[in-house]
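Of the protein chains in this complex, one is absent; all others appear in place.
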Amino acid sequence: MIPILFGITLISFAVIHMAPGKPTDLVTQLNPKVSMEAREKLNKIHGLDKPLYVQYLDWIKKIGRLDFGKSFADSRPVIDKIAERLPITLLINVLSIFIIFIVSIPVGIKSALRKGAPFDKISTVAVFIGFAIPSFWLALLLISFFGVHLGILPVSGIVSLDFEKLNLLQKIFDLSRHLILPVFVLSIGGIAGFSRYMRQSMLSVEHQDYIRTARAKGLPEKEVIYRHALKNALLPIITILGLSIPALLSGSVIVEKVFSIPGMGLLMFESVFMRDYNVIMGILIVSAFLTLLGNLLADIAYVYADPRIRYEK
Amino acid sequence: MKNKLMLTGVIIIILLILAAVFAPKIAKYDPTYINIKEALLPPSEEHLMGTDMLGRDLFSRMLFGSRIALTIGIVAVGLAAVIGVALGSIAGYFGGKIDSVIMRFADIMLCFPAFFLILAVIAVVGPSIFNIMIIIGLTSWMGMARLIRAEILTLKTRDYVLCSRVLGASNFFIITKHLIPNGIGPVLVSFVFGVAGAILMEAGLSFLGLGVQPPDPSWGNILMEGKAVLGVGWWVILFPGLAILITVLAFNLLGEGLRDALNPRIK
Partner (left out) sequence: MLLKVKNLTINFKNDDGPVKAVKGIDFEINENEVLGLVGESGSGKTVTALSIMDLLEKKTCCVEGEINTSFNRVRGKNITMVFQEPFTSLNPVLRVGEQVDEVMLTHEKASAKEARSHTLELFRKVMIKEPERVYDSYPHALSGGQRQRVMLAMAISLRPKLLIADEPTTALDVTIQKEILELIMRLKEELGMAVFFITHDFDIIKKIADRVLVMKNGRIVESGLRKSVLSDPKNEYTKKLIDAVPSIGGAFPGKGKKTGEVVLEAKDLTKSFYLEKGFFRKHSSRISAVSEVSLKIHEGRTLGVVGESGCGKTTLARLLVGLLKADKGEVRCPEKNIQIVFQDPASSLDPRMRMGDIVLEGLTIRGAKRREKELVLREILFNARLNYKDRMKLPHEFSGGERQRIAIARSLAVKPRVLILDEPVSSLDVIIQKEVLGLLKDLQKELFLTYVFISHDLRVIEYMSDDVAVIENGRIVELASREKLYESPQHAYTKKLLRSVL
């Protein structure tokens, strides 16, 4: 665990220092009036005159205190900028995971049980398309259809302008209306992927000896499926959920950009455009920590779900 | 039915490759030729897919876009495959400390959401076709490394490998004669899926304006420009999106087919 945290910071640091020249060059280059002296002064302020490893150590000490430095763009502390954006990103990601689960698991089970039936064929085609459809394109199509053509759903932002004036129920309604399209777009790839995994997992479990034992006992088919097969089929899904968190987070950059949602993804996009290195590093580390956290949760869930591992304790 | 799907995938990929190779022969117009007078013309005989907001012929831009998509997809994943197979085989075969170091490195890389990492590198080195290829390659080898490592871990305990060792075979002989031929299958499958992923990634980056830069035509940046004319020029949005969808679909179909062919147990 510790080496991974360490590695994450090391790679983030390395990425930013890959560039020829110094981060401050950008600020100073734009302004030819800045003298060599001033440039060096600036370097000194940011500690850029020291050897790399010293810079790294200084930086990592700061990170330990959650101090990611200040944004080049508006001089606000990076951690504040991330903190105000993160909840929004988490909200759409958690909703999305929820949607993925409640859609893909039943779909996967049903297509596995009726392998080759019309439902399976249709869902397979849908899965392939869902897998291949570019999310930004889907977003544009949905915006032009629901937002522009029908005009029934908002296409940007997370709340309406008059949000503050609304009562709680109206607030929830307003927020939900704004979230429908982005969460749908963010979920589509996951729904496709998880339905497929669930189907595959169910199919492979169906041929296990213990399923035959359950049938030999004379259990009704429903119990065989839901008591014996499903539990085993869900096990690998837990692991895959842990592994798919980075993909979901990746997806939020595009979704937040297209729907102008002020989350961490959009912040990343803006910072990359402005080469706001401190913010970029901060987001990189926060996103990696989130992934790590997700993996940890999945591991713990797995330990509780699978008695074979639980016994190792 | 599975075979038919795979065949469809293969045919589409071949057509795409032909389109990419012969793009200059097929295209009637220079993809970067601006003609404001002909801006936003709907599809017609003259302009099969219409024109964009600068009056460039969309069909020509799409053709040249396929070159960029395929090149980036194949080169980037090729790079990833070389890195992944090399590191994964070393880790799997030698085990011990080398294995922990390599795989721990892969674990760390996997903690970064790919898109965030790629964006961060782009922020530093700047977007260009070459950079995009290299960056995608350098950030997507981990899956393949894990795959080949897992294969090698099981293969190296197979009795035929043990026999080979008893017969006096060198590590090199065992790796090249037994392990790689028997273990490369999943990597091949992953390569094909990877190309699909890289094409999507490039399109996404270009759509954000952080990938292939105009005036070079990429399906992603055509879409980005199309966003500005949403509602007036449906064709500027429809065609590049469809192209990405169909290309990714084709590679996924091929990958799925290959996987089934290599793994006859799952039917």
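A few remarks follow.
Note that the chains are named A and B in the order they appear, and that numbering of residues resets to 1 at the start of each chain.
The rule is short, and it goes like this: a contact is a pair of C-beta atoms (placed from the backbone, for glycine too) under 8 Å apart; a residue touches a chain by one contact, two chains touch by 3 or more.
From a predicted model like this one, the values you see are computed outputs, not experimental measurements.
The chain we do not see here touches A, B in the full complex. Only one of the listed residues, A:Pro51, A:Gly64, A:Pro118 or A:Pro220, touches the absent chain: A:Pro220. For the chain left out of this panel, the touching residue among B:Thr8, B:Thr71, B:Asn131 or B:Asn182 is B:Asn182. Touching the omitted chain from subunit B are residues 158-160, 162-170, 173, 177-178, 181-182. Where subunit A meets the omitted chain, the residues involved are 208-210, 212-220, 223, 227-228, 231-232, 235, 299, 303, 305-309, 311-313.
Following the convention adopted for this analysis, only the chains that are shown with their structure count from here on.
Chain centres here are Cα averages; for subunit A and subunit B they lie 21 Å apart.
Listing the residues of subunit B that touch subunit A in their complex gives 104-105, 107-117, 119-125, 196, 200, 203-204, 207-210, 220, 223, 226-227, 230-231, 234, 237, 240-241, 244-246, 248-249, 252-253, 266. Across the complex, subunit A meets subunit B through its residues 3-4, 7-8, 11-12, 15-16, 18-19, 128-129, 131-137, 140-141, 143-144, 148, 200, 203-204, 243, 245-247, 249-251, 253-254, 257, 268-269, 271-273, 275, 277, 280-281, 283-284, 287-288, 291-292, 295.
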